[in-house]
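Only a single protein chain was left out; the remaining protein chains are all shown in position.
Letters are used for the chains, namely A, B and C, taken in the order the chains are written, and counting of residues starts over at 1 for each.
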Amino acid sequence: MQNNEVYKDINEDLKWAQINKDVLKSMENPRKGYWISVAVCLFLISFAVVGEVYQYNVGMGAANLNWPHMWDLYIATFIFWIGMSHAGTLLSAILHIMNADWRKPIYRFAEAMTTFSLMTAGLFPMIHLGRLWNMYWVLPYLTDRGIWPNFRSPLVWDAFAISTYLTSSALFLFIGMIPDLAICRDNARGWRKKLYTALSLGWRGDDRQWRNFRRTYLIMACFLIPLAVSVHSIVSSDFAMSIMPGWAVTSFPPYFVAGALYSGCAAIITLFILLRYYFRWEEYMTIAILEKTAKLTFAIAMVWTYLNLIEFASVWYGHSAADKEVLLAKFFGPYAPFFWGMIFCGSVVPFALAFEKLRRHLPTMMVVSILLNLGMWLERWMIVTPTLSLSYHPIAHDVMWPSWVQWFIVAGSFGWFGLLFLVFVKVFPSVSMYECKEMVLHRRELANKEISPVMANNPGGGAPATGVSSKSPGVEGS
Amino acid sequence: MKKCRILGLFGNFDDAFAAIGDFKNKKVDGITVDDVTFLSPIEHPDIDDVLGPRPSVIPKVTLCGAAFGITFGFLFLASAQSNFLIQPQGGKPVVPLPSNIVLTYEMMILFSVLFTVVAFLITTRLFRKRKSLYSEKVGIDQVAIEFEVDEKYIDPIKGVFKDNHAVEVREEVQS
Amino acid sequence: MSVLQHLPLGRFIEAASRGSRQTKQTVQVSFIVMLLMAAMALFSAKVNAEVPNAVPPEGSYSGIHVEQPIEFPHDTHADINEINCMYCHTYARRSKVAGIPPTSKCMGCHSVIATDKPRIQKLTEYWENKQPPLWNKVHDVPDFVHFTHEKHIKRFVIDNEDLEVENVSEVCAFCHGEVKKMTVADKVKPLTMGFCQRCHQANDGPSDCWHCHK
Partner (left out) sequence: MSLSNLIDDWSRYRKGREEGGFHDYEHMWGMSIDLNKCIGCNACSVACYAENNLAVVGKEKFEKGQGMHWLRVERYWDEPDLGEERTSEFQQHGASFLPMMCQQCNAATCEPVCPVAATYHTPDGLNAQVYNRCIGSRYCSNNCPFRLRYFNFWSYYEDSWPAPLQMQLNPDISVRDMGVMEKCTFCVQRIRTVKDTARMEDRKVRDGEVQTACSQTCPTGAIEFGDMLGMYDPETGVAETRVTKMWRKHQVELGKTKQNKQTPEMRGYRVFEFLNTDPCVMYLDRVREV
């Protein structure tokens, strides 16, 4: 029995009041480590601000972009962050529809990650524009000039898809949080009381609210899944719709979606371990849940590897000289170290997840997840840049490395994401309280069924069938 | 005849379900299970069996949203494109269907989600003034049954609450 | 021009019902569209009586006043004395720019007319010092806009058989406002792309970007 403890997703003896207490505690009194993290994030952001201000004033040449390298790290990092945003959809929407209740303690921060990585990703198309001050021309707004954006352009699709995704995922995050915000409202004081009162919209948990809440949540989940798939396939069509060798690949949409889920899962593991460590959430972010996430990651890693191989094979047997040249340049050319680094991080490292011992070892998992993310970032870079360096026209073959401005802004994007996330964990409950309670209730019912099927078949028998019993301390006091 | 509100807090779901069962069995004349408002920290899986089916309009609104998204999205794009004076030139289609399908798809999802959220906010009556009969315990681990009835039903309801081990009973006379 | 033109659907309906682009257009006008057209007819602006075969552009602008070295009274010249705009702005009909008349053209009259007025004396001073008065530009468009006076004069004045050349100031007024009622010219029309575009649409002007931007 004792041995089985570590295999449990959540302890069914957990008191509901305890759940409230534990989660609410995470929102109080930031510790030293928190402030250090905030300082690090601000430091990174300041780098990006310096880079961007310089680039804004002197032009894109500052980023060491050139002919033919018109895009570089900005677009690669943009795809990386868009990919990261698929984590929340995977955990909260797909697993919600599939009734996988182990997602419940960890989906909230994954959803927050979705929203924040979209907010980070959305910055990059703006940063990479030559005339940033005119970026609103991409949006279809009414003007008396009689001109509109070019609706054929995948970049306009991006603008549509990303703004839809950002709106939907932010609403999804917010709607899912309303019952928890009501709990926060009941316990908060000062400015927080006002904030939560406004945000919880007068939630009191009556049956009408719960019923509509469930329906809404399910419907939004159903819409979020095709949306997430379409967003990343639209991002992939930035490349797949072109005619350049290495970009015009038919398998790009599924490849991008797989890569997105992959990097999202890896990032979930990273943040899972960090949150568990910072907030002492061993009760909620259990090893068992980590294992399940890791298995999922492993499966997606294999899908990603497979799609990679398919791409190589189709290029190899496609007999297009230019395509083949780009592929060979990736293998053996100047970008080879990064390419093989990507293969190593993305296809070899995930085999660590196949071993139970490693899956249960937190420091290893931390290193592995960071390596996976690094691999996914390299993947995006290896999609964007080699094609630009080695396209059809031999006179335009060139290699160019990004300048400090690009690196600063890329680093700053991590700081920006981190800062948003750090603010989130202190202002909002990053573990879903009501769903943990549901999970506890569910587990307890299962456990009772296993112990005494007679009792379970007889709900009126007075057995403590729920997480609350009249003997709980919270009730005695009243 | 004054309207009154009465709220009974229960320590667990079973007691509360038993109380609802009593109301269902007409223990109090003039009160049916449809008058029950059930407050809980989570949505219990059996709640529909206990309270009986209560309809929700949200899926229908979502359907409307999707239909609106498709029609509005496509008409908006088509009208924008056919007003776009430079586009018809060069042998390109005025209304390019492949890209419009992609964009209409996004618009459909956007409007479905927006309609759903708006319907949620309206049907749950979240923007109404908060009622005073609310226990913070509901947010933690207790469940409650609430009635909004005439004064004369107060005592029988209270009796049913007491019979089913209510932890606390509150009442309020509306002015 | 109709109010509908400012709405995307309205312009859509209007463009479709006009059938502007297609020659072999078969238009299926539904009942609603007919109603809308009737509404458009009610709201559409009148064709300018002074300038036949032309729809003046819409739009106004709170004119900014530009200081000039000499306050040239346009009203005295163009309104009271009825001098044709193109008498002084000669180049309007044969080049891109309308041109400012050289001082010699002013002096052609003002060596004898109204020599006692202070402004004329100032002008004579410039003339004697062999310096041109440095006029400031009022109707300025950005450098990437290549407006040609020549083509517009041809379309609205020379090719316009019903227009008498004496009324050319009405055509000029499309973009420059009622200059003959002003002293120093002010910018009273917005001269934005939308302003140009509306006139081009109403008068079947070209819609190709490279006509004006290159």
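List of remarks:
Throughout what follows, a contact is a pair of C-beta atoms (placed from the backbone, for glycine too) under 8 Å apart; a residue touches a chain by one contact, two chains touch by 3 or more.
Every value quoted in this text rests on a predicted model; they were computed, and no experiment measured them.
Screening A:37, A:163, A:242 or A:448 against the full complex identifies A:242 as the residue touching the chain left out.
In the complete complex, the residue from A:95, A:156, A:249 or A:383 that touches the missing chain is A:156. Only one of A:33, A:61, A:226 or A:318 touches the absent chain when the whole complex is considered: A:61.
The set of subunit A residues touching the chain not shown comprises 58-61, 64-71, 125, 128-132, 134-135, 137-138, 147-150, 152-156, 159, 238, 241-244, 388, 391-396, 398, 400.
The chain not displayed touches subunit C at residues 12-13, 16-17, 22, 25-30, 33, 142-144, 146, 148, 150-151, 154, 208-211, 213-214.
Everything below uses one rule, namely that only the chains that are shown with their structure count from here on.
Subunit B has its Cα centroid 29 Å from the Cα centroid of subunit A.
Here the spacing of subunit A and subunit C, counted between their Cα centres, is 57 Å. Under the contact definition stated at the top, the residues of subunit B that touch 2 or more other chains are 76, 80, 83, 85-86. Looking at subunit C, one finds that residues 8, 11, 197, 201, 207 touch two or more other chains. Contacts from subunit A toward subunit B in the complex involve residues 15-17, 20, 140, 146-148, 150-152, 156-157, 160-161, 164, 167-168, 171-172, 175, 178-179, 182-183, 186-187, 201-216, 219-220, 223, 226-227, 230, 234, 434-435, 437-438, 441-442, 459-460, 462, 464-470, 472, 474-475, 478. Residues of subunit B that touch subunit A in their complex: 9, 11-15, 17-18, 36-47, 51, 54, 56, 58-59, 62, 76-77, 80-81, 83-87, 96, 99-100, 102-103, 105-107, 109-110, 112-114, 116-117, 119-121, 123-131, 134, 136-143, 146, 165, 167-168. Per the touch definition, subunit A reaches subunit C in the complex via residues 142-146.
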